[in-house]
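Missing here: one protein chain of the complex. Every other protein chain is in place.
By written order: A, B and C. Residues from 1 in each chain.
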Amino acid sequence: MKVNVKYFGAIAESAGKSEEVLDLEKGSSVKDLKNQQIKKYQIQDADSIQIAVNQDLKNEVELKDGDEVAFLPPFAGG
Amino acid sequence: MKVNVKYFGAIAESAGKSEEVLDLEKGSSVKDLKNQQIKKYQIQDADSIQIAVNQDLKNEVELKDGDEVAFLPPFAGG
Amino acid sequence: MDKKKPKKVFVDGAIPPEKIATSIANHQSKTNIGAHSIFLGQIRADEIDGKTVSAIEYSAYEEMAESIFHEIREAAFSKFDITCAHIYHSLGEVKTGELCLFVFTSSAHRKIAIEACNYFVEEIKANVPIFGKEIFEDETHQWKVNK
Partner (left out) sequence: MDKKKPKKVFVDGAIPPEKIATSIANHQSKTNIGAHSIFLGQIRADEIDGKTVSAIEYSAYEEMAESIFHEIREAAFSKFDITCAHIYHSLGEVKTGELCLFVFTSSAHRKIAIEACNYFVEEIKANVPIFGKEIFEDETHQWKVNK
(Lines give C-alpha, C1' and ligand atoms only; values in the text may rest on other atoms or scores of the structure.)
Protein backbone atom coordinates (compact mmCIF):
# COMPACT_ATOMS: atom_id res chain seq x y z
CA MET A 1 0.00 0.00 0.00
CA LYS A 2 1.10 3.57 -0.57
CA VAL A 3 1.21 6.37 1.99
CA ASN A 4 2.01 9.98 1.36
CA VAL A 5 4.63 11.16 3.86
CA LYS A 6 5.26 14.83 4.65
CA TYR A 7 8.19 16.34 6.53
CA PHE A 8 8.31 19.75 8.16
CA GLY A 9 10.87 22.11 9.65
CA ALA A 10 14.03 20.51 10.99
CA ILE A 11 12.80 17.08 9.86
CA ALA A 12 12.42 18.18 6.24
CA GLU A 13 15.92 19.57 6.51
CA SER A 14 17.30 16.22 7.74
CA ALA A 15 15.35 14.27 5.13
CA GLY A 16 16.36 16.64 2.36
CA LYS A 17 12.76 16.61 1.13
CA SER A 18 9.35 17.76 2.23
CA GLU A 19 7.26 14.97 0.77
CA GLU A 20 7.53 11.44 -0.58
CA VAL A 21 5.29 8.48 -1.39
CA LEU A 22 6.31 5.27 0.37
CA ASP A 23 5.29 1.74 -0.46
CA LEU A 24 4.61 -0.06 2.82
CA GLU A 25 3.61 -3.57 3.75
CA LYS A 26 -0.02 -3.97 4.57
CA GLY A 27 -0.48 -3.77 8.35
CA SER A 28 2.39 -1.34 8.95
CA SER A 29 1.84 0.83 12.00
CA VAL A 30 2.51 4.53 12.52
CA LYS A 31 5.22 3.55 14.99
CA ASP A 32 6.96 1.29 12.47
CA LEU A 33 7.02 4.03 9.88
CA LYS A 34 8.22 6.62 12.39
CA ASN A 35 11.11 4.46 13.58
CA GLN A 36 12.07 3.49 10.07
CA GLN A 37 12.25 7.07 8.80
CA ILE A 38 14.03 8.39 11.90
CA LYS A 39 16.74 5.82 11.36
CA LYS A 40 16.86 6.34 7.59
CA TYR A 41 17.32 10.12 7.77
CA GLN A 42 19.11 10.20 11.15
CA ILE A 43 16.50 12.58 12.49
CA GLN A 44 17.48 14.12 15.85
CA ASP A 45 15.31 14.58 18.95
CA ALA A 46 13.01 11.73 17.98
CA ASP A 47 11.07 12.08 21.24
CA SER A 48 9.96 15.58 20.30
CA ILE A 49 8.44 14.48 16.99
CA GLN A 50 4.67 14.15 16.66
CA ILE A 51 3.03 12.21 13.86
CA ALA A 52 -0.25 13.29 12.31
CA VAL A 53 -2.18 10.77 10.24
CA ASN A 54 -4.66 12.50 7.97
CA GLN A 55 -4.10 15.64 10.07
CA ASP A 56 -4.91 13.89 13.33
CA LEU A 57 -2.35 13.60 16.14
CA LYS A 58 -4.35 10.92 17.94
CA ASN A 59 -3.27 7.76 16.17
CA GLU A 60 -1.86 4.51 17.39
CA VAL A 61 -3.41 2.59 14.59
CA GLU A 62 -2.50 0.66 11.50
CA LEU A 63 -1.90 2.72 8.41
CA LYS A 64 -4.21 2.39 5.43
CA ASP A 65 -3.54 2.80 1.76
CA GLY A 66 -3.65 6.48 0.81
CA ASP A 67 -3.02 7.84 4.31
CA GLU A 68 -1.21 11.15 4.67
CA VAL A 69 1.41 10.84 7.38
CA ALA A 70 3.09 14.04 8.59
CA PHE A 71 6.30 14.19 10.65
CA LEU A 72 6.01 17.28 12.85
CA PRO A 73 8.85 18.82 14.85
CA PRO A 74 8.03 20.94 17.93
CA PHE A 75 5.55 23.72 17.21
CA ALA A 76 6.85 27.27 17.18
CA GLY A 77 3.89 29.45 16.26
CA GLY A 78 3.01 32.76 17.85
CA MET B 1 -10.12 80.09 56.50
CA LYS B 2 -10.83 79.54 52.83
CA VAL B 3 -10.99 76.23 51.01
CA ASN B 4 -11.39 75.70 47.31
CA VAL B 5 -14.15 73.17 46.69
CA LYS B 6 -14.55 71.26 43.41
CA TYR B 7 -17.51 69.22 42.25
CA PHE B 8 -17.54 66.56 39.55
CA GLY B 9 -20.03 64.59 37.50
CA ALA B 10 -23.46 64.10 39.07
CA ILE B 11 -22.40 66.19 42.08
CA ALA B 12 -21.53 69.21 39.93
CA GLU B 13 -24.90 68.77 38.31
CA SER B 14 -26.68 68.81 41.71
CA ALA B 15 -24.64 71.76 42.92
CA GLY B 16 -25.14 73.67 39.70
CA LYS B 17 -21.44 74.55 39.75
CA SER B 18 -18.08 72.89 39.41
CA GLU B 19 -16.07 75.01 41.82
CA GLU B 20 -16.51 77.47 44.68
CA VAL B 21 -14.46 79.04 47.46
CA LEU B 22 -15.94 78.48 50.91
CA ASP B 23 -15.13 80.37 54.10
CA LEU B 24 -15.00 77.81 56.92
CA GLU B 25 -14.42 78.03 60.64
CA LYS B 26 -10.91 77.09 61.68
CA GLY B 27 -10.87 73.44 62.78
CA SER B 28 -13.55 72.28 60.33
CA SER B 29 -13.17 68.65 59.32
CA VAL B 30 -13.57 67.02 55.96
CA LYS B 31 -16.61 65.23 57.33
CA ASP B 32 -18.27 68.47 58.46
CA LEU B 33 -17.80 70.01 55.05
CA LYS B 34 -19.03 66.89 53.27
CA ASN B 35 -22.21 66.69 55.34
CA GLN B 36 -22.88 70.40 55.01
CA GLN B 37 -22.60 70.42 51.21
CA ILE B 38 -24.58 67.23 50.74
CA LYS B 39 -27.42 68.80 52.69
CA LYS B 40 -27.12 72.17 50.98
CA TYR B 41 -27.24 70.78 47.44
CA GLN B 42 -29.39 67.74 48.24
CA ILE B 43 -26.75 65.48 46.72
CA GLN B 44 -27.96 61.91 46.24
CA ASP B 45 -26.10 58.65 47.00
CA ALA B 46 -23.97 60.32 49.67
CA ASP B 47 -22.36 57.00 50.60
CA SER B 48 -20.88 56.63 47.14
CA ILE B 49 -19.09 59.97 47.29
CA GLN B 50 -15.36 60.12 47.92
CA ILE B 51 -13.60 63.27 49.06
CA ALA B 52 -10.08 64.12 47.93
CA VAL B 53 -8.14 66.75 49.88
CA ASN B 54 -5.31 68.11 47.81
CA GLN B 55 -5.82 65.16 45.45
CA ASP B 56 -5.53 62.62 48.25
CA LEU B 57 -8.40 60.26 49.11
CA LYS B 58 -6.82 59.30 52.43
CA ASN B 59 -7.99 62.07 54.69
CA GLU B 60 -9.79 62.10 57.99
CA VAL B 61 -8.11 65.28 59.10
CA GLU B 62 -8.84 68.88 59.81
CA LEU B 63 -8.91 71.16 56.83
CA LYS B 64 -6.33 73.88 56.46
CA ASP B 65 -6.53 77.26 54.83
CA GLY B 66 -6.00 76.94 51.08
CA ASP B 67 -6.91 73.24 50.85
CA GLU B 68 -8.46 71.95 47.64
CA VAL B 69 -11.40 69.71 48.47
CA ALA B 70 -12.91 67.64 45.67
CA PHE B 71 -16.30 65.89 45.79
CA LEU B 72 -15.99 62.78 43.62
CA PRO B 73 -18.90 60.60 42.49
CA PRO B 74 -18.25 56.94 41.54
CA PHE B 75 -15.49 56.52 38.98
CA ALA B 76 -16.48 55.49 35.47
CA GLY B 77 -13.25 55.45 33.49
CA GLY B 78 -12.28 52.81 30.97
CA MET C 1 13.26 53.48 28.94
CA ASP C 2 10.29 55.84 28.54
CA LYS C 3 9.26 55.07 32.10
CA LYS C 4 10.27 58.39 33.55
CA LYS C 5 8.87 60.84 31.05
CA PRO C 6 5.64 62.40 32.23
CA LYS C 7 2.99 61.27 29.78
CA LYS C 8 -0.21 62.90 28.70
CA VAL C 9 -3.00 60.36 29.00
CA PHE C 10 -6.10 62.33 28.11
CA VAL C 11 -7.11 62.89 24.52
CA ASP C 12 -10.00 64.99 23.25
CA GLY C 13 -12.88 62.84 22.05
CA ALA C 14 -12.61 59.35 20.61
CA ILE C 15 -9.29 57.55 20.11
CA PRO C 16 -8.84 56.93 16.37
CA PRO C 17 -7.83 53.38 15.27
CA GLU C 18 -4.88 54.93 13.42
CA LYS C 19 -3.39 55.96 16.76
CA ILE C 20 -3.10 52.28 17.64
CA ALA C 21 -1.34 51.50 14.36
CA THR C 22 1.07 54.38 14.92
CA SER C 23 1.85 53.24 18.46
CA ILE C 24 2.55 49.72 17.24
CA ALA C 25 4.73 50.93 14.37
CA ASN C 26 6.73 53.05 16.84
CA HIS C 27 7.76 49.87 18.66
CA GLN C 28 9.18 48.00 15.70
CA SER C 29 12.66 49.37 16.36
CA LYS C 30 12.61 47.87 19.87
CA THR C 31 13.86 44.39 19.04
CA ASN C 32 13.91 43.24 22.67
CA ILE C 33 10.09 43.17 22.56
CA GLY C 34 8.45 39.80 21.86
CA ALA C 35 4.84 40.54 22.82
CA HIS C 36 2.39 43.41 22.91
CA SER C 37 -0.90 43.32 24.77
CA ILE C 38 -3.56 45.87 23.92
CA PHE C 39 -6.87 46.64 25.58
CA LEU C 40 -9.46 48.88 23.95
CA GLY C 41 -12.62 50.18 25.55
CA GLN C 42 -15.46 50.86 23.12
CA ILE C 43 -18.76 52.63 23.84
CA ARG C 44 -21.71 50.26 23.84
CA ALA C 45 -25.21 51.23 22.74
CA ASP C 46 -26.66 49.86 25.97
CA GLU C 47 -30.41 49.88 26.38
CA ILE C 48 -31.49 51.10 29.82
CA ASP C 49 -35.19 51.30 30.69
CA GLY C 50 -36.10 51.35 27.01
CA LYS C 51 -33.67 54.12 26.08
CA THR C 52 -30.51 53.59 24.05
CA VAL C 53 -27.11 55.10 24.88
CA SER C 54 -25.77 57.16 21.97
CA ALA C 55 -22.59 58.53 23.56
CA ILE C 56 -20.67 58.92 26.79
CA GLU C 57 -19.34 62.31 27.77
CA TYR C 58 -16.24 61.87 29.91
CA SER C 59 -14.95 64.38 32.42
CA ALA C 60 -12.23 64.04 35.04
CA TYR C 61 -10.50 65.62 37.97
CA GLU C 62 -7.65 66.03 35.56
CA GLU C 63 -4.72 66.97 37.79
CA MET C 64 -5.48 64.16 40.21
CA ALA C 65 -6.18 61.70 37.40
CA GLU C 66 -2.84 62.43 35.71
CA SER C 67 -1.04 61.91 38.99
CA ILE C 68 -2.86 58.62 39.64
CA PHE C 69 -2.04 57.48 36.09
CA HIS C 70 1.58 58.25 36.91
CA GLU C 71 1.42 56.21 40.14
CA ILE C 72 -0.16 53.29 38.30
CA ARG C 73 2.67 53.43 35.74
CA GLU C 74 5.31 53.46 38.46
CA ALA C 75 3.67 50.54 40.24
CA ALA C 76 3.33 48.59 36.97
CA PHE C 77 6.98 49.11 36.06
CA SER C 78 8.06 47.86 39.47
CA LYS C 79 5.71 44.84 39.40
CA PHE C 80 6.19 43.72 35.81
CA ASP C 81 9.26 43.42 33.60
CA ILE C 82 7.74 45.47 30.80
CA THR C 83 9.63 47.40 28.16
CA CYS C 84 7.04 50.12 27.70
CA ALA C 85 3.49 51.03 28.57
CA HIS C 86 1.11 53.57 27.08
CA ILE C 87 -2.33 54.67 28.22
CA TYR C 88 -4.80 56.96 26.49
CA HIS C 89 -8.25 57.87 27.77
CA SER C 90 -10.86 60.10 26.16
CA LEU C 91 -12.31 63.27 27.61
CA GLY C 92 -15.45 64.83 26.17
CA GLU C 93 -17.95 63.06 23.99
CA VAL C 94 -17.31 59.59 22.58
CA LYS C 95 -20.07 58.09 20.44
CA THR C 96 -21.17 54.47 20.50
CA GLY C 97 -18.78 52.27 18.55
CA GLU C 98 -15.88 54.64 19.19
CA LEU C 99 -12.90 53.98 21.46
CA CYS C 100 -12.48 55.64 24.86
CA LEU C 101 -9.54 53.71 26.35
CA PHE C 102 -6.31 52.39 24.84
CA VAL C 103 -3.85 50.49 27.02
CA PHE C 104 -0.70 49.15 25.38
CA THR C 105 2.00 47.13 27.14
CA SER C 106 5.09 45.46 25.71
CA SER C 107 7.54 42.93 27.07
CA ALA C 108 10.03 40.31 25.97
CA HIS C 109 7.49 37.65 27.00
CA ARG C 110 3.77 37.32 26.45
CA LYS C 111 2.62 36.58 29.99
CA ILE C 112 4.23 39.69 31.39
CA ALA C 113 2.78 41.95 28.69
CA ILE C 114 -0.70 40.46 29.21
CA GLU C 115 -0.64 40.63 33.02
CA ALA C 116 0.61 44.20 32.97
CA CYS C 117 -2.11 45.22 30.52
CA ASN C 118 -4.79 43.71 32.76
CA TYR C 119 -3.28 45.45 35.77
CA PHE C 120 -3.51 48.82 34.05
CA VAL C 121 -7.12 48.28 33.00
CA GLU C 122 -8.27 47.24 36.48
CA GLU C 123 -6.38 50.04 38.20
CA ILE C 124 -7.71 52.66 35.81
CA LYS C 125 -11.30 51.48 36.31
CA ALA C 126 -10.98 51.41 40.10
CA ASN C 127 -8.79 54.35 40.98
CA VAL C 128 -8.80 57.15 38.45
CA PRO C 129 -11.29 59.99 39.00
CA ILE C 130 -12.99 59.89 35.61
CA PHE C 131 -16.73 60.43 35.27
CA GLY C 132 -19.03 59.35 32.48
CA LYS C 133 -22.35 60.82 31.46
CA GLU C 134 -24.32 58.31 29.41
CA ILE C 135 -26.27 60.30 26.87
CA PHE C 136 -29.37 58.65 25.44
CA GLU C 137 -30.78 59.08 21.97
CA ASP C 138 -33.54 61.30 23.38
CA GLU C 139 -30.85 63.60 24.86
CA THR C 140 -31.63 62.68 28.47
CA HIS C 141 -28.74 61.24 30.44
CA GLN C 142 -27.62 59.25 33.46
CA TRP C 143 -24.28 58.95 35.23
CA LYS C 144 -22.26 55.82 34.61
CA VAL C 145 -20.87 53.78 37.51
CA ASN C 146 -18.10 51.19 37.05
CA LYS C 147 -18.94 47.69 38.24
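The rule is simple: a residue touches a chain if its C-beta (ideal position, glycine included) is under 8 Å from a C-beta of that chain, and two chains touch if they have at least 3 such contacts.
Owing to the predicted nature of the structure, the values given are computational and were not obtained by experimental measurement.
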item	value
Where the missing chain makes contact, among the chains that are shown	A, C
Missing-chain contacts mapped onto chain A	6, 8-10, 13, 48, 52, 55, 70, 72-78
Residues from chain C at the interface with the omitted partner, ascending	17-18, 20-22, 24-25, 27-45, 96-99, 106, 108, 110, 114, 118, 121
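Methods note: only the chains that are shown with their structure count from here on.
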item	value
Chain centre separation (chain B, chain C; CA means) in Å	27
Length of the line joining the C-alpha centres of chain A and chain B, rounded to whole Å	73
Per-residue overlap in chain B, given as positions that touch at least 2 other chains	none
In chain C, residues with contacts to at least two other chains	none
